[in-house]
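Complex shown without one protein chain; remaining protein chains in place.
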């Protein structure tokens, strides 16, 4: 497939995206959040929970005086490191148990504190790089099957059932396993701790849970002779912390998109823009591919109408990700197959949209989401809609392929549902493997016209957003028909302006 | 879709087909069969059964002296008509009940007999034309939906359950209903009589059964505002008789292919070539579209390898049908989607083959058969293979579309299976309605190369068949890996050489 | 009495599929067959059995159930009996209630699936059927997603809500039933239960379940706004009068 597209229009879109990113980026650089600070602690090695299951990083950051927070957690924690001579984790536990308070180490000179932190941060950074190297080695030894990479979700609520399901899915052909989070975790201003066995619509994202599934998948990867990737969700109130945990547990991808949080979780935009930036810096360093959430726009609003907004959001997400230091090959922009199955020629529209994204973002490991909105209890029909999605994906060379599941409208997937879904994808992608290479859209035909329309509407939209500002545009409901105000939503109280002396030791390491 | 195909090769294929048909046609013209003779009686109005449920037409033909048969049934029957003054049907009953014997009317002059028959035949012919006109009127008033015409089978064994199923299928979107025959009916050298409620894998084709479903579908057609077609099977030992019955009961299509009978039912080739010719003359006059059975080759032999043989057989069938006076628009050549679903790029091969047939036979209402051989008990997978078949059909503009059924490998379809199957076809054909118009096969790509290969292999095959003769080629196993000898198989005893005075009153009317 | 219909009246034919946690083998096929026999089916045919993972097998089975159901005497409470247009509904309220009816809707608990409740409330409506906001005689409050039951009850009290619409889309582990129950209980505790028309909805909701939960009505998949509007409009007069 090769569409004729207007390359100048694409260039103009990128220019608008840069103009949109500028003020957001300026805001980000002037601010930090409680979650960014907690992630610094986590990277340094702080972990565990205190009374009431409050995570130690939360306890430590909360223990800071309101006047001290604008300088960041690093220096106060560094002072305590110097003074106690403890390792970060042990220090964290001491602080959490009440055996010490950060305030009591005020005497330690800044320079010494900074030195201690720099050493610890460098060690942490090396740990991250070591896990990244480990991934590279494994992927060399155990090459993946060619894309579209079949991505499968597990979501039982119980990490041990998830592990069983993950391994079974890998055996049935899955190349990426996502452990879906429990409903509402993205609204928690902390990350739960330890292995968990209770969750609704998903399983809590905890570091222990990450490790449990990673280990099982490593074992399966060796057995199957191909590396099976693991992914989870960063978006929410704890983006940077989850990014830190994922780096340490060698996750391979993360859903990471503040637009998702803003629109679909009513998370404060300022908070999450700042969180997103630092989390993406971490993802960049740890070699984690991010997945953005444009697909979600199509689940609430009309997919035909929203196509230009999806593309616009992809341009913005690309720009923001690049500014966090991400190479294109780690920027998995999202899209979805959500056009009404009853629409005549809907398939042609889907092909147009998917191919357009493929050509505009040639190096992005595009993430293609399956039909969800129009899935019903008719599993037989649903299986077919998924098949047309699979066909579109292989035709247009999508990279990360979320397998659609015939029971989408009924329950989080059963083990057997997953097998049917993978069989669907494998069959369609085999029987039509090179179909996309073998046909050309008729010049001026329906597919090409649709692609041109989406691109030109996107261009206009981006210009409007650039003129108005991203935050104001979101306020006006430009994306997914949802309106959010810059000061509204959850987590705003966790945003603070950086003092002149603010310091985040990882920012330097990661840039 | 538009393939670049070698028009000269196509012309050469047609030339070979003509060369192949010549000796077959010459043979046909020198012979008749018991079934042809019985069909003459049926057309004249003879019907009913005698002792032991033997149909009256059989009793009458069998009552003829071996020495008389070569002159045909018409004159002896005409003599009896003259002498008794009865209507054909009543005369038949009289003869069947033993109340009279054909032999006793030897005195009636030939001319008088001929005159009586000509009058009766003309009346019969008018009845056929009247039914045809009726169809034309209905199709004007109740226009069908655009092709691919969704064709659905019913096969309960019980005509009343079939009727229920036929109406339900029509309501669910079917445009053509086929009542599958009971296993083994094609081997019966007579047509069963009356409404029937017992059959295996299908329901007996009887005139009463035809009428029952036709009436129900006419009612449904009016209610739904679109004409629903009815079809059944002629191939077998009674091709011309079923063609006669179908003409009288306004069936719209008939499976009519002696190659099917030869290869898959071990029916004698001489018998069935002769039967086929007269049955097709009848079909031509009654406006019935024939469906040929090339698809069957793919169910026993490898579909990739057999593609040239399928095409070759289509050329031959086209030629033989034209010689029976059929216009192209009534010659529904068969093909099927039977390539192994595990073959990489199998879909591309299917598209190539379907499109090739579409372009070579532009005016034929191509009959496209669904996957059957590779269907398994995995109904979910089967539903997907059917979906790719549906896609291929709408992309390549097939006309008569037999809907694949997800339970193909399990049982003759349930009512619910049919609904799912129709929903499959309707969904795929809607969402991808103009996809075929909107893409072009890449010149020199896999699809085009495959089409070119099939065509050139077909050309070679046709040349070989022309050189060797059709009957000898069948004997050599050229088609579907099945070998049959010219004198072997069932029904050979029913073939006879025409005496110089042989007369079939309908031959003149139909030419 | 009716039975499932395969290809013959009352043949009882049913399709089943399931996974067994055993590696595939001929014995696994047989286990599947015996299991379906144990479920009470006759004529059991294991059409497909295959490995879907090292220690799981998947089966497709066809079988005949001996069970039948007396369809005629089935009593199903339906809330969708009278089809009414927006104009008729507005007119009914105007005439019989004489003031705007105050309706509040929310997606309760941690559920963030607002598309369903929005479909009922927003102007735009659902499948060409306008939402309650479009009606002259409704005053509509859409509280959105993840609304705590406490907040909803407080709001009901404050705004003197006449009809309360609660939505639950996530049903895993019975979370919908839990939240719906919490809402009724809190309304009762606050003495508000009888002063509102209480409706619940979501893709798995049925009239019967709603009744069991103590709601006045329940609306399932494919509900149209006008059906909900008609229900409220026909109930209101009883409350007011």
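Think of it as A, B and C in the order they're written, each chain with its own count starting at 1.
The rule is simple: a contact is a pair of C-beta atoms (placed from the backbone, for glycine too) under 8 Å apart; a residue touches a chain by one contact, two chains touch by 3 or more.
If you're wondering where the values come from, they're calculated on a predicted model, not measured in any experiment.
Undergrad: Of the chains you can see, which ones touch the chain that is left out?
TA: The chain that is not shown touches these displayed chains: A, B, C.
Undergrad: In the complete assembly, which of B:157, B:287 or B:397 touches the absent chain?
TA: Hidden-chain contact among the options goes to B:157.
Undergrad: From the list A:22, A:161, A:218 or A:328, pick the residue that touches the absent chain.
TA: Selected residue, touching the omitted chain: A:161.
Undergrad: Which candidate, B:316, B:369, B:415 or B:509, sits in contact with the chain we can't see?
TA: B:415
Undergrad: Touching the hidden chain in the complete assembly: which of A:95, A:391, A:409 or A:422 does that?
TA: A:409
Undergrad: Considering the complete complex, identify which of A:362, A:377 or A:444 is in touch with the unshown chain.
TA: Within the whole complex, the residue contacting the unshown chain is A:377.
Undergrad: Provide the residue numbers of chain B that touch the chain removed from this figure.
TA: Contacting residues on chain B, toward the hidden partner: 157, 167-169, 171-172, 183-184, 187, 200-201, 264-266, 299-300, 373, 376-377, 409, 411-412, 414-416, 419-420.
Undergrad: Footprint of the hidden chain on chain A, which residues?
TA: Against the missing chain, chain A presents residues 155-156, 158, 161, 165, 376-380, 407, 409-416.
Undergrad: Since one chain isn't shown, list which residues of chain C touch it in the complete complex.
TA: Contact residues on chain C toward the absent chain are 2, 4-6, 9, 13-22, 25-31, 33-35, 38-41, 45-46, 56, 65, 67-69, 71, 74, 76, 78, 80, 204, 206-208.
Criterion: only the chains that are shown with their structure count from here on.
Undergrad: Among the chains, which is located farthest from chain A on the basis of C-alpha centroids?
TA: Centre of mass proxy via C-alpha means gives B as farthest from chain A.
Undergrad: For which chain is the distance between its Cα centroid and the global protein Cα centroid smallest?
TA: C
Undergrad: Could you give the separation in Å between the centres of chain A and chain C, each centre being the mean of its C-alpha atoms?
TA: Computed value for the inter-centroid distance: 33 Å.
Undergrad: Give the residues of chain B that touch two or more other chains, as numbers and ranges in rising order.
TA: If we look for residues of chain B contacting two or more partner chains, we find 378, 380.
Undergrad: On chain C, where are the residues touching two or more other chains?
TA: As it turns out, chain C has residues touching two or more other chains at 17.
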